[in-house]
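What you see is the complex with one protein chain gone and the rest in place.
Letters A and B mark the chains as written, and numbering starts fresh at 1 in each.
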Amino acid sequence: MLRNPEEIVADGIKEFGSEHESIMQLLTKVNEELSWIPTIAIEAIAKATGISVAEVYSVVSFYSFFSIEPRGRNIVRLCSTISCTMTGQGKILEALIDEFGIEPFETTDDGRLTIETTPCIGLCDQAPAMLVNGEPHVKLTPEKACDIVHGLE
Amino acid sequence: MHNISIKINDKAYSIREGSTILEACREVGIEVPTLCHHPKVNISGNCRICVVEIEGWNTLATACVTPIIPNMVVRTHSPKVIESRKIVANLLLAAHNCDCLVCDTAGICELQDLAYDLGIDSRTRLFDSFESLEEVDDSSPVLKYDPSKCIMCTRCVKACRDIQGKGIIAVLNRGVDMRVGTGVNLLDISDCDGCGECVQICPTGALSAKFPMGVRSWEVEKTRTSCSYCGVGCQLDMWVHDNKLVKVEGSDIIPNYGSTCVKGRYGHTFLDSEDRLTTPLIKRNGEFVEATWDEAIALIGEKIGKIREESGPDSIAGLSSARVTNEENYLFQKMIRAAVGTNNVDHCARLCHASTVAGLAAAFGSGAMTNSIAELEHAKCILVTGSNTTETHPVIATIIKRAVREHGAKLIVVDPRRIDLVEHATLWLRQKNGTDVAWMNGLMNVIISENLQDEAYISERTEDFEAVSEIVKSFTPEMVEEITTIPAEKIRKAARIFATAEVSSIVYSMGITQHTTGTDNVLSTANLAMLTGNVGKPSGGVNPLRGQNNVQGACDLGALPNVYPGYQKVADPASQKKFEKAWGRKLSKDNGLTVVEIINSLESGDVKGLIIMGENPMVSDPNLNHVEKALESAEFLVVCDIFMTETAEKADVVLPAASFAEKEGTFTNTERRVILLRKFLDAPGEARPDWKIICDLSTSFGYPMSYANPAEIMNEIASVTPIYGGMRHSRIQDTGLQWPCPDESHPGTMYLHKGEFKRGRGKFHPVDFIPPAEIPDAEYPFILSTGRILFHYHTGSMSRRAPALNEYVSGAYAEIHPHDVDRLGLVDGGPVSISTRRGQIETTVRSTEMVAIGSVFVPFHFAEAAANRLTNDALDPKAKIPELKVAACQVARIQ
Partner (left out) sequence: MEKKVLLAENQPEFGAGFELALTMSPADVVFIVRDSGIKGRGGAGFPTGIKWNLAGAASSDVKYVICNADEGEPGTFKDRVLLEKYSERLIEGMAIGGYAIGSSHGIIYLRAEYSYLIPTIEDARKNMIARGLLGKNIRGKGYDFDVEIRTGSGAYICGEETALIESLEGKSGFPRNKPPFPVNSGYLNKPTIVNNVETFCAVPHIILGGPEWYADLGIGDCSGTKLFSISGDVEKPGVYELPMGAPLKDLIDLAGAGDIQAVQVGGASGRTIPATETHRSLSFDDLPPGGSVIVFDSTVNMLEVLENFMEFFVHESCGQCVPCREGTLQLMYAVDDLISGDICSEESLSDYFRLAEAMRITSKCGLGQTAVNCFVDIINNFVDFTDECVSGKCCCERGDR
C-alpha cells in the first residue's frame, strides 16, 4: 500500500530536517517510494522548508531521476551511452518496446512498468547494462533483459 | 579599501580594490555590453556577453563576476572578444523569436540593442532556429510570458524572489528546455499578485503587460509622478501617447526604487473611463441635469450663503480629502475657516489615523511615522501589528521581507488573521480582536520584570515612566493570555526579541487605530518603543502606515477640526491670531465637528450644508444606514469628484474634478515625504482641478481666492506652516523632502525625535485594558472585522474601474474559517448573510484559515455588500475614531 505523500514528507523531515539543504533528500525519498513526486508532496516540502513551491518545482524539474508525472512501480533505466550502444543496446531497447508495448518514458497502463533511457551508468565494462529499480543488470541480451523485466512484481 | 593598478585596453588605471572588471570599466567610461546583469539583483554571470580578454588566461573572463587583481591586463574589445560576443549573441538570436515588428519591447529591448551594437543583420546571422514557437502563457490577468522571447537571464526570478520576497516564479527544467514558470507553467494558479516587478526587469519582450501598448516605445512621452493609490507614495513613470496612458513603470528612485504593486502598475485604467464626470450637474426634481460652471458655482454660493445667513457658519461643514493634493487641502480648509467661518472641516483620516495623531502627539509631540520606509530594511526587529502590509502597503511589505531575508531581522507579527507576513515571521501572536492594550502591556511587563528596558534612555529622555511601570505590573503573561488568547510563552518570547534587538521598529496600521481604545492602543505602542529606547534613532521608532496617498498631507495641512495647517491648535489664541492675520478674516475659536459628528449633526439638523471634496462616506463610513439617512436629510449637499460615487448620487450639485493625472501639486506620503505630482493627461470635458474649483467656490462665498498655480499655493503654505517652511515645488523635483523642513536651506528630516522629542521629553501614558464596545454574545456570536485587500482600493471608485483588478477580485466576500463554514452549513463560494445590530449584507463565503474560528473578515470596498452597513460607529472618546475593527455579528445561511 502506497503511503500518502504528505506522510512521507513528514517522515522525511523527521529524518533529514526541514532546512533548505534537506530538499534533495526529501524529494529523493518521495520519488523512491512513489516512483514520482506528486504536487502535494512538493507543496508539503515547500511549506516545511519555507521555500516557495516554484523553487521546489525548479529543483524537481532539474534532475532527470525525479518525475512530476506518475510512473510505474518498476523503473527500468537502460543506458544509452556509447559503450552500451556499441554492444547492442539498440536491440535491447527494441525488444523491450515490443515486449511491453511502451516507448521510453512511457508507463504501462497497469502502472507496473516505466522504461527510460539514461546516460552512462558506469557499467561500461559489462555493457550493455541497465538499472532496474536502482539495481544493476549487466551483459544484457534482448532475451535476458525481457526476462528480468518479466520477473518484476 | 585601497586602489590597485590595472590596465584596460592598454591604458593604466587605478581602481578601488574589490571592484569587478565591469565596475572598473564603467567607472572609467568604457562600455562593456551586458544582458543578464542588473544592478537590482544578484549577479548571475549567465549571458556571457560581458566577456573580456585577460592576459595570461586561457579562457575569457566575465566582467560582471571577475574581480580585478593588481596588474591585470584587460582587453574589452579585442577581436577575440568581439568574435565571442557575436557568436553568443547569434546563439541567443537563433533561439529568440525576433518578432520586433510587432513587439511592444522594440526600442527598449536589450537584446535588440546588443544585436544593433554588434551589427548582426539577417545576412550575417549565423545559426538557424530549429525550435517551433511555443505558446504564450497569458493566464495572468495582467502579465504574459512568451518563452520564445526569453533569454533565460533569470533577472525576473531574482526580482520576484529577492526584491519582492515572493518566489512565485522559478527556473524550470534544464538545458534547452529551461523556462521560467510557477512550477506548472501558468502564472495565475499560484500566488502571483501581478506586481509586475518581473515585467519591468525583463530585458526582452518575454515578460510583458498582457495587453499591448498600441504604440511604439519611441512614440510615448514619459512623465514621472506620484501614485494615487496608497500612502507609500511610489514614484511612477507614466507613458503617454495621444492623451492616453499606455504603460506605467516604477521610477528607480526613493521610496519604491522601481517597484510598484498591481494597482500602481495596472490599476490606472480608470483614468479614461467613460463614466468620468465631465460637466457640472445640478439636481432638479430628483434628476441631475448638466449645467455650466457659472450656474453651478452661483447656485452653491447662493445656497451656502443663505444657510450661513439663516443658521450661522457652524451649520455648514466641509469634508476635505486624503485623495487630493496638499495645496487643495490647504485651500479647502482655508475656505471653510476663512470664507465660511467655521472649523467644521475634517476628512477620512478621522476613520483611519485620528488616534495616531492624538496618541503620538501626546506621547512624542508629533503624530506621524517617526522613521522612514527605507530605514525598515535595516531594523533588527520589526513588530508589525494591525497592518496587513502585503495587501495595504505592498512595497513596504517587500522591504520588511528583505529586512528578514537579506539582513536577518526578526519579524514579530501580532494579528488576529494569518496574514501573508506571518509566513515570513519569527513569531506570530494571534490576539483576540480588540485586546491590543493587553498584549502590549504584557510585553512591557516581561521587559520590566526581566530588566530588559533601556534605563538610561528612560531617565534621560522620557517622563512618567513610573506610572506605566505600575500599571503593567498586573499584566503578567498568564493574565494577558486570558484576555488575548496569546500563549504566555509567546508573550515572553516576543518581549525578549523586541527588547534585546539592537534596534526595533513598530509598524502598525488600522488594526491598532480603529478601535474605541484606538488612542490607548497608539499610546501603548509609544510606551513600548520608549521603554526599549527605540524612538529617535535610525531604523527604530513607531511607524503608523498611512492608508491613502495623501492622508498625511491632508492632516498636515489642517483638514482637521481642531488644528490649522502644521498642527497649530485652533484652541491656541496665538495660532488663531496668526491665521487671522495671514488670511485677513476673523476665525472661529471653537474646535469644529469631526466626520462622524458631522454626519450625526446632519441628521439632527445642526448642520445643514455640506461640501464634500473627493470622499465617499456612503461606502467608507461606519454604520452606513445611518450615513445614508443623514446625507438625505442635508439641506444642501455639494460633492466634487471624478466619478458619480454613491455619495455624489445624494448631492444637490456635483462638480467634475480633474484626477491626479490631470493636475499639478504635491502629496505627502506616509513617511512625511512631500512628493510632486506632475500633469500627464488633459482632463476630460470640463473637469477642473480641485484647487481651481475651491478658488471659485470661495470667491462665490465672498472671500476671493486666486492663484496662478499650485506652486504659488505651496509658497503660501510654507509661510504659515513651520514644518513645511522650506517646501517649494522647485526643491522637490527629484526625491521630495521630508518634514519637518523649516526653511529653504533645510535638507528635511529622515527620522524624528533625534536627541530630543518634539515635545521635550517623551511622555509615558499608563493605559489600562478596556474591552471593545461590542463583544460577541449569544445573539451576535461572531467577531466581525473589516479592512482592505490588495486588488482594490478604498471605496473602489478607481480600482473597480480597472478591468485587470476586477479579474483578480470582482466583488465582495466574507472570509470565514472552514470549521465555521461546515458548522453553519455554508458552502465555499456560496451566499451568506452577515448582520449586526446596525444592518445586514448578503455576500459570498470565502472559506479560509486566514481568520480564526469565530471570526469574520469583510473587505469594505464593495458598495453592493458594504461592510460598513455592519460596522459600529461607537467612537474612541479622545480621537473620535469609530470602532471599524470589532463588531459582533451573526452569520447565516441564505436559503
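Criterion: a residue touches a chain if its C-beta (ideal position, glycine included) is under 8 Å from a C-beta of that chain, and two chains touch if they have at least 3 such contacts.
In this text the structure is predicted, and so the values were computed from the model without any measurement.
Undergrad: Touch as defined at the start, partner being the missing chain; which of A:Ser52, A:Thr81 or A:Thr107 qualifies?
TA: Selected residue, touching the omitted chain: A:Thr81.
Undergrad: Please pick, from B:Glu31, B:Glu55 or B:Glu83, the residue that touches the omitted chain in the full complex.
TA: In the complete complex, the chain left out is touched by residue B:Glu83.
Undergrad: Check the options B:Val28, B:Val73, B:Val136 or B:Met178 and report the residue that touches the missing chain.
TA: In the complete complex, the chain left out is touched by residue B:Met178.
Undergrad: Among B:Val74, B:Leu92, B:Val246 or B:Ile717, which one touches the chain that has been omitted from the display?
TA: Considering the complete complex, B:Leu92 is the one touching the chain left out.
Undergrad: Among A:Ile42, A:Leu93 or A:Ala127, which residue is in contact with the omitted chain in the full complex?
TA: If we include the chain that is not displayed, A:Ala127 is the one touching it.
Undergrad: Which residues does chain B use to touch the chain missing from this display?
TA: 43-49, 51, 58-60, 62, 65, 67, 80, 83-84, 87-88, 91-92, 94-95, 126-128, 130, 151-152, 154, 171, 173-178
Undergrad: Under the stated touch rule, tell me which residues of chain A contact the chain that is not displayed.
TA: Considering the whole complex, chain A reaches the absent chain at 19-25, 27-28, 31, 49, 51, 58-59, 62-66, 77, 80-83, 85-86, 118-127, 131, 134-136.
Just so it is clear, only the chains that are shown with their structure count from here on.
Undergrad: With centres defined as the mean C-alpha position, give me the chain A-chain B separation in Å.
TA: Those two chain centres are 49 Å apart.
Undergrad: Once bound in the complex, which stretches of chain A touch chain B?
TA: Touch list, chain A to chain B: 39, 42, 50-58, 61-63.
Undergrad: Can you name the residues of chain B that touch chain A in the complex?
TA: Touch residues, chain B against chain A: 161, 166-174, 181-184, 190, 423.
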